[in-house]
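One protein chain is absent from this view; the other protein chains keep their places.
We call the chains A, B and C, going by the order they appear; numbering starts again at 1 in every chain.
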Amino acid sequence: MINIDLLVVGAGPAGLSAAIKAGNAGASVLVLERSHQLGGQLVKQTHMFFGSEKQYATHRGFEISDILLAELDKMENVTIQPHATVLAAYDDGIWTAEIEGQYQKIKPSAVVVATGASEKSLLFPGNDLPGIYGAGAVQTLMNQYGVKPANRVVMLGAGNIGLIVSYQLMQAGVEVIAVVEGSPTIGGYLVHASKLRRMGVPIFTSHTIKNAKGANTNGLESVTLWKLDENWQGISGSEFTYHVDALCIAVGLSPLSELLWQIGCKMTFSAPMGGYIPYRDKYMRTSQKGIYIAGDVGGVEEASSAMVSGQLAGISAAEYLGFEMPNMAAMKQDCLNQLASLRQGPKGAHIRAGIRQAEVSFE
Amino acid sequence: MLEKTGVPTETQIDSAFPNETRLNEGPVAVIECFQPIPCNPCAMACPRQAILPFADINDVPVMDNDKCNGCGLCVMKCPGLAIIVVDINWSETKALIKLPYEFRPLPQKGQILHALDREGHPIANAEVINVIVPANKTPVISIAVDKDLIKKVRNICIPEDNDSIVCRCSDITVADIQSFIAQGYTSVDELKRITRLGMGACQGRTCIPLVMRELSTALKKPISELTSGTHRPIVKSMKLGDVAAYGGKS
Amino acid sequence: MRKTADIVIIGGGISGVTIGYFLLKHGAKNVVLLERDYLTAGATGRCGAGIRQQWGAPLNCRMSQFSCEFFENAQDELDYAHGIEFHQGGYLMLATTENELEQTRKNVALQNSLGIASKMLSPEETKEIVPLLDTKKILAAAYHHKDGHLNPFHTTQAFANAFKRLGGEIYINTNVTGITTTQGKISGVDTEHGHIATTIVVNAAGGYSQAVAALAGVDLPLHSERHNILVTEPVEPMLSAMLMSFSLNFYCQQVPHGSFIMGRTCPDQPNDLRITADSSFLEAMAKTITDVLPSLKNLRILRQWAGLYNMSPDKHPIYDQIPQLPGFYLAAGFSGHGFMMAPATGLSMAELILGLEPTLPWKQLGFNRFQSGELLLESSVV
Partner (left out) sequence: MRISEHPILDLKRSSPVKFTFDGTEISAFDNETIAVALHAAGIRTLSHSVNKHRPRGLYCAIGNCSSCVMIVDGEANVKTCITLVQDGMVVESQKGKGNLQ
């Protein structure tokens, strides 16, 4: 049995940020990351980040991961363990994990769940053909391993992920035939969209995929797209077909909340936040005492917000554990201010709505 | 026009339909037979002489709408498949149309079909209310459609099974899910148990959000009013031997 | 929702639907079944769904014999298109101690005397049936080839459909909030969706039977125990028989779609109706099973869960009318084998409620036995 002050589940931007703050406060911290690589989605991000200096704006994602890890490297009270999947959370306070192939039990005094989100899928005939990928898979192939996923790709989804990954595909030498978006407008930042347009990539709004076809051995060979009417129904006669060897699906993320459900956290469904999210207080505590959340598991946002919410969760957990830092209150307030400013623009309206729905007080 | 396109004009269709008063009084046959040809089985089929006896076999049929009770016998007897029965007050919101359909597979009671217009375009969904298969092999299918479509719907087509994959682990398609929802399995947990959906190695991460969307559409309820189902440990599969090796050491 | 019924059954698990089915089959009318969540949401949907006739008490042998035969013909009787997936791969009851060996022999003799064709196998013969088995701890095994496994969801649905075809009504997502009485007799049931007036209520609420009885102010000599199960990834068929051992404390089988399902009794389980999974179960189960079936060490666990055994003082069910509250019937206390006994439960309860001649010896399963001290002993329970 591993006894530890704080267990952090996930070594993405949120989990690493939480570990830094809790570690700074003096807590013994164990960070478990299921991948063999640390940094979560950051390591696949080759673009310069938005936000402000505090969230490392203009740095590229993989560089930010290195910065956070270098900071943690200096801390003796923080252990970061890759290849370690948290398996379950039980109501007797025991968490189990597979750590480098071994089954382990952990009894933490507090936990920050920073499991992130998983990609949503889409239903259309042929949706399971080889050559149809989640956007994250394509990023893994090209940005993490330097492997070209395909030659000609159609991207489904013009949110930030769809737009960014399309651009990254072009940087990897892949021809992006079109970006297709069901909504009448582009969901992602328009600067991302313009980057693609000036490379000659069309973006079809109010369009979706009708079906995908391919031979048994090679997988995907063509996709047929069609226009949607105002009720999101395909308009017959509007079909057109592209011969492509890959289709990339970027239709949103859904918080990976299994552990929170298992431990009995109260949850609520928020479409703008991507799915079920936990009720939490302002300082990232869930309905379960000692269980905190950080990053996308609390509702899907940008990596910059994930880092700040991670810091906030780390400080709150350390405080709950009885660790003190001279400026704890000011640090928490600074996190709250940063989150408020990141969420305050017109692109943050849906996030503000989600937070309003899920934010409560437990005292 | 009909001679050029095979599709009757609106004027022709209006002339085939009884007036509104008669429509409101109950089921009635509508005969879209506009060209004199040597053919009279409809008049012979009607037990109530609602289709007036022909003087000449080349007559186009003429209805006495007051005698017609919408039984549909003429529907299955017309070699031109020119007759339907319309019951505009079948329910509060829906009209019933009985129409002939000579293809296989036959629709099933309760199935949702595409209702087609006179040019074969799908214009709405229609529920199959009844299927009668007479000895002469011209089945009569009763479908429920929105009332304002009675002059438009003239055919049906069975939608292709949607074989989009919902659950990769257990190979379950959206058609499977829709069929179980139609049978009354109306929550994620029920669907999981009856189909094994979400019980595979992925632990439901891919399929559960898709199923919730299907449930939401079918039940006409927002997802926030559905329940997400149980979340059982463990989140990633682990070998029995590796778990057995646990010695409680720290 | 209807306002009156002749009989209201509480509980949409296997017992509730079989009772409903047999009631209607024997002429009852206006039977309504109420389920708090959905059919099989409780213990039925969480059980191992094994079917065996190898018992140590004559009564259990008789009940399970009847049930097994019913399941063999259920496809025709219930007319359920999908099928209930009755796989009769046999049960192997492993004996590892001298005491257990002696008891197993006695049990087989008893079963044989009742017409159940079980037999004793040597370790070598046992290994022929289950080549995966490490027999070093095994002294002998009892085997009956007609025992097996059912799909609990489809089986329950098959009974539910048949019940509805006979005119029964099922209300799911309908929580019973009260049981009303008039002059010491049952007068109705309050639900979250309204009141149903009735003079007969059948409590078939499984692990929650005590809670339902408490609504009528009745205290039952039952308690519910949490039991854990795990399921593995599916693999191609490699184990056709159900294995179980009382001394080694486990049961394990491979179900038709390829997954292994296994369980054991863990000590110190909460008895507060909690059904969250137990943190100590996986390693205990994994150690037990890889010891007996070493080749399963590379098989991956997918999930674990828990459900409730509704325990009676002598591990036999209670089929009876509550003595102090006429019209309030109970079918509970199955002590972990309610699923396999369900056809016997359905028939017995129908006969009891409708005043018919007993087909099975259910009269022994009343409350009397607790007063008279004539408890029915059963050695064969995991």
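Odds and ends about this structure:
What we mean here is this: a residue touches a chain if its C-beta (ideal position, glycine included) is under 8 Å from a C-beta of that chain, and two chains touch if they have at least 3 such contacts.
Fair warning: this is a prediction, and the values are worked out from it, not measured in the lab.
The chain not shown here makes contact, within the complete complex, with A, B, C.
Touching the missing chain, out of A:Leu69, A:Ile94, A:Ala137 or A:Ala353, is residue A:Ala137.
Only one of the listed residues, A:Leu42, A:Leu129, A:Leu196 or A:Val223, touches the absent chain: A:Leu129. Taking the complete complex into account, A:Ser118 is the one of A:Ser65, A:Thr96 or A:Ser118 that touches the chain left out. Remark: the omitted chain is touched by one listed residue; of A:Val8, A:Leu38, A:Ala172 or A:Ala193 this is A:Ala172. For chain B, the residues in touch with the chain missing from this view are 165, 168-171, 200-202, 205-206, 236. Contact between chain A and the absent chain runs through residues 34-36, 46, 60, 62, 118-119, 128-134, 136-137, 140-143, 145-149, 171-173, 216-219. Interface residues of chain C with the unshown chain, by the touch rule above, are 233-236, 238, 258, 295-296, 298-300.
Simple rule for what comes next: only the chains that are shown with their structure count from here on.
Taken as a graph of touching chains, this assembly is fully connected, with contact between every pair of chains. In terms of their C-alpha centroids, the spacing between chain A and chain B amounts to 41 Å. Computed from the mean C-alpha positions, the centre of chain A lies at a distance of 44 Å from the centre of chain C. In chain B, the positions touching at least two other chains are 203, 232-234, 238, 242-243, 246. In chain A, 88, 90, 96, 103, 105, 262 are the positions where the chain touches two or more neighbouring chains simultaneously.
Here chain B touches chain A in the complex through residues 121-122, 162-166, 168, 174, 203, 205-207, 209-210, 214, 223-224, 228, 231-236, 238, 242-243, 245-246, 248, 250, going by the rule given at the top.
The touching residues of chain B, counted against chain C in their complex, run 187, 189-190, 193-194, 196, 199-201, 203, 230, 232-234, 237-244, 246. Every residue of chain C that touches chain B in the complex is listed here, in rising order: 38-41, 45, 153-154, 157, 231-234, 257, 277, 282-283, 286-287, 289-291, 296-305.
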